[in-house]
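Note that one protein chain is taken out, while the other chains of the complex remain in position.
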Amino acid sequence: MSNGVPGNDPVRVTYRDAVREGIRQALNDDPRVFIMGEDVGLYGGCYAVTKGLLAEFGPDRVRDTPLSESTFVGAGIGAALGGMRPIVEIMTVNFSLLAMDQIVNTAATLRHMSGGQFSIPLVIRMATGAGRQLAAQHSHSLEGWYAHIPGIRVLTPATLEDARGMLATAIEDPDPVLIFEHSGLYNMEGELPSDAGPVDIDRAVVRREGADVTLITYGGSLGKTLDAAEQLARAEIHSEVVDLRSLRPLDDATIMQSVARTHRAVVVDEGWRSGSVSAEISARIMEQVFYDLDSPVARICTEEVPIPYAQHLEQAALPQTEKIVALVQAMVASHG
Amino acid sequence: MTDEEINRAVLEALAKAVPGEELGNLDPQQSFRDQLDIDSIDFLNFITALHGRLGVDIPDVDATRLSSLQGCLDYLRERAPRLTG
Partner (left out) sequence: MADYRMPSLGADMDDGTLLRWLVNPGDAVRRGDVVAVVETTKGAIDVEIFQDGVIDTLVVEPGSKVPVGAVLATLEPSGEEEAPTASVGSGPEPALHQPDSGPAIDSSVQNLEHRGARRRKVSPAARKRALELGVPLDELPGTGPDGAVTLADVESAVTVSSPGSGDAMRQTIASAMTRSKREIPHYYLDTEMHFEPAMEWLASQNAERSVTERLLYVVLLVKGIATALRDYPELNGHRRQGRFVAAERIHVGVAIALRGGGLVAPAIRNADRMDLDSLMQALRDLVQRARSGGLRGSEVADPTITLTSLGDLSVDRVYPVIYPPQVAIVGFGTPVLRPWVLGERVVPRRVIHGSLAADHRVSDGHRGGLFLRQVDRLLQEPENL
């Protein structure tokens, strides 16, 4: 990204820092923006994302809420209707179920039910995903459920650039946007140009090019998938890795262009396979590029159990690099 | 090492390098290349086989001296005392 202009030297940051910078910039750029959620103020956020923001922006713009998801998401909807640009943080996607009525019945529907008179420019951020031994009530990947709902956007930043840049674009959007941050990514460290800014939220991106198979993934599974692609390359199997970035809407064009070229597709999704995003993508591939397929679409998903607490069981339940490698090797079989 | 023995070793090495070629009527003065279907890899294999059979080191610069039966005989005779010793 560097173009030699002073001020964009890459800086070393974590995913958590990148999200925080995105929030900080939004608070600075637009007086209508404020953030609220459980423990986002004094405590600094349960994943420490909002640490320091209360001191910097004060309690009007960084607001601690009661432990009632339905209430504060509802308040966010009201504030958005009233002309504000609220960012609501929900601790984990599991807890968002308490606010499902507000999100699905209200936020997603009002534009349509008011004949376009009202819009709800609301952003809801929440952590998703497993891998940190937080057991079955804090570890599920339910973003696929929200991707089922027309009227909202569902984003899954998997890189530092996206963690930093998706929020600004989401705030610009006149409709509700849900951003799912995989809890396993917060400590991910890397380089980010110091002037990194807004990114588009419409397109999937090819993170690695390859001719033999397309690996389609998002969020917390991107790293595992890229690792698998690297291992496969050593065995002369060249994978193209597509990072979806947005689960709703899905960028069909990028997916189909890639699959039409490689003739094989594997979807890696930390959600369960039944009724999932992976099922949706698989169906769309069948609908749109069936005659280009040289192999059935395959999926690597989480085992269909509530996420176990014990570490070995939790790891065994999740998509892993080795599972991806083994599946692709079997799929590509004799044509290395 | 007698001429007879050297001759036999050379023909055995040739047979290994160019299997199926008729070696009975080779003119000792003429080069192998003019009489046999032998290319540079075959020739390298021939030298390798001679080296393996006789344990004699054949520097690359000497290889051209081994391009005919007579050449082989002359060259290996020079080295024969050491071979038999």
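Before moving on, here are some points about what is shown:
Per-chain residue numbering starts at 1, and chain names A and B are given in the order in which the chains are listed.
Just so we're on the same page, a contact is a pair of C-beta atoms (placed from the backbone, for glycine too) under 8 Å apart; a residue touches a chain by one contact, two chains touch by 3 or more.
Predicted, not measured: the structure shown is a model, and the values here were computed from it.
Of the chains on view, those touched by the hidden chain across the whole complex are A, B. Contact residues of subunit A toward the unshown chain are 211, 236, 238, 263, 290-300, 326-327, 329-331, 333-335.
The set of subunit B residues touching the chain not shown comprises 18-21, 33, 37, 39-41, 44-45, 47-48, 51, 57-61.
One rule holds for everything that comes next: only the chains that are shown with their structure count from here on.
Separation between the centroids of subunit A and subunit B, computed from CA atoms only, is 73 Å.
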